[in-house]
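Would you mind keeping the following structure in view while I ask a few things?
One protein chain omitted, others in place.
== chain A ==
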Amino acid sequence: MDMSQYRSLFLSEAREYLRAINETVVGLEERPEDRAGIDTLFRGAHSLKGMAASMEYGDVVEVAHRMEDLMLRVRDQGLVFDSGVADLLLEGSDLIERMLVDLEAGREPRTPAGDLPERLASYTPAPPAPRSAAEPVPTPSAQPSPATAVASAAAAPAAAPAAAPAAEPSPGPAPAEPERAKELEVTSVRVKTELLDHLANLTGELITNKNRLLSINRDLSSPQLGEAVGETAKLLRALHDEVMKVRLMPFEAIADRFQRSVRALAKKSGKELHFEIVGREIGLDRSILESLVDPINHMLRNAVDHGMEESSDRVAAGKPARGVVRLSVARDRDRVLVTVSDDGRGMVPERMIASAIRKGLISPEEAGQLSPRQALMLSCIPGFSTAREVTDVSGRGVGMDAVNASIQKLGGTLAIESEPGKGTSFTLTLPMTIAIIHALVVQCGPIKGAVPVTAVLRTFELRRHQMATVGNRPVFHLDDEALPLLSLNRALGLPLGRFPDGIVPLFVTEAKGRRVGIVVDRLLGQHELYIKPLGRPLSKLPGLGGGAVLGDGELITLLDIADLL
C-alpha cells in the first residue's frame, strides 16, 4: 500500500492531536484529578502511536508509545499527574513536533529521541523531601510546592463556546478533541495555502483593474460603462470579502504556544499565576497571525516577569496571591483587537517620565507637555528601558519598541492602559487582512504615498494660529495633549511644503509610542489598494511597506511612517 498519499493527512491530524495534548496537559496541572483530561491525553498518545505506526514512522511511534504508557499509569495505576508528568509529556509533544517538521520536509527525523523514551518509561515522582542544596538532581518542577507556578487555560474550547463549565455535572468536556476533523471532512476540502495566496492575488489584480476602468470612465463619462463598472465593483467587493474569509485562521491556531510560554515563564520566575485565553475562535489573516507570535510573546513575558508581583507582595497589598494574566482577542468591525492584560503592579506615569528625562530621551520641557497616556507610551521609545532597570522603574518596557514597530508594520496600533496597583493592559488593534487595504493617499512634492487607514487616527487641516511651539519644536493641541508636528516631506528628503493659503494638511498617527501630527502637502483621500511586496533593492529601503497601482496606472508606495521618522 502506498502510504505517501496519506502523509499530509497524517501530519495535519497528528498536529491536532499534539495541540490537544499540549492544551490538556496545561489544564490538568490545575485540576490533576480531571478524568476527562486524563482520558484525552491517553487517547491522544494512543492515536498518534497508531497513525505513526501505519506510516512506519518508528521514531514517532516510540515516543508516542511511551507517552501512552505513562498516561496509562496515571489512568489505571494511581500515578499522580504532577508537574513532572506534565513536563515529560510536553517534552514528548515538542519532540514529536520536531520529527513531524522533518517528515514534512521529506527527510528522516534528525532529532534523536535521546533518553526521553527511557525517562517517560521510568518516571517516578520526586519524594516530597525538604529542599536541600545538595540535591543531586535539581528538579524543583517535580515537587509540588506552594512556590510552583501553575499556568492554565481556563478558556472553553472554541468548538463549545456555549458549554458553561459550572453547569456541567460531570467533569467538563475535554478540551479540543481532534474529532472535529470528522465534520470538516463532509463540508470542506483541504486547500493548499499557495492556492489561497493565488486567489487573493488575482482578486487584488481585478480590483486594480476595476480602478483603472473607473479612471478611464472619468474621461469617457459613459453612463452605461459607469453602471457596469459600479456593478463590477460591488461584485469584486463581495469576492474580496469571501477570499479574505478563506484566508482567515482562528486565533486558536497559535494560542497553544502562548500557554506553553506563559507556563514556562511562570515556572522560571516562581510566580503563582493563572493564564487565560479568550476569543480563540476569532479569525485573522494567516500572515498577520504568524507575525503576531513574537509581539504577543514579548508582551506576555513583560506581564509575567515585570507586571506581576511576587505572591507575598500581592497578599500584602490585599490582592489574591495568584495573579491573572489574560490574552483576549476580539473583533471590532473589520479590525481585530488583541489585548494582553494583567492584574499586577501597574505602571506609574510620573516614574516613566522621570526615567525618560534621566536617560535624555525627552527634555524636562517636553515632559511637562505629556499626558499620563503619553507617559505610558514612553515605554515604546527605543532605549527607554533595559531589562535590569525595568522592574524598579516601571515594571515594563523590555522590547516594547520592537513590539510597537512590528505592529505598525502590520498596519496596526498599540495602546497602553495602566492603573498603579491594579494592573496594565496592552491592546493591539490590527486589520483583519493585509493584502488589500484601505489607505489614506497623500501627496508630498512629486510623490504619492499611502498610509493604512488603520494607522491613521484622524486627519486635520490646521490653520497656522492653531500651531504652537514647545522649545522651538512645532506642536498642536488635540484632546489636551500637545502633539509634535513632523513633516513627511522632510522624512522623505523632499523640499518642505509651502502652504500659501495658510492651511496645513496633516494626519495623526502613532509613532514610537507617541501620537504625532504628520504634515503633508495634500490629503488626496481614501483608496482601496492592493499592496504587493517590493522587490529588491527597494524592499531594503527603510520606510517602504510595499507598492500598489492606482486606477490611472500611477504607482504608489505604502509608507511605514514609524520606520521613516
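We take it that a contact is a pair of C-beta atoms (placed from the backbone, for glycine too) under 8 Å apart; a residue touches a chain by one contact, two chains touch by 3 or more; residues count from 1.
One rule holds in what follows: contacts and distances are computed from a predicted model.
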{"item": "Undisplayed chain, where the name is taken from the UniProt record, one of \"Aldo/keto reductase\", \"Heme exporter protein A\", \"Multicomponent Na+:H+ antiporter subunit E\" or \"Response regulator\"", "value": "\"Response regulator\""}
{"item": "Candidate in contact with the missing chain, chosen from A:Asp39, A:Glu62 or A:Asp563", "value": "A:Asp39"}
{"item": "In chain A, positions touching the absent partner", "value": "1, 6, 9-10, 13-14, 39-40, 42-43, 46-47, 49-51, 53-54, 56, 174, 177-179, 181-182, 185"}
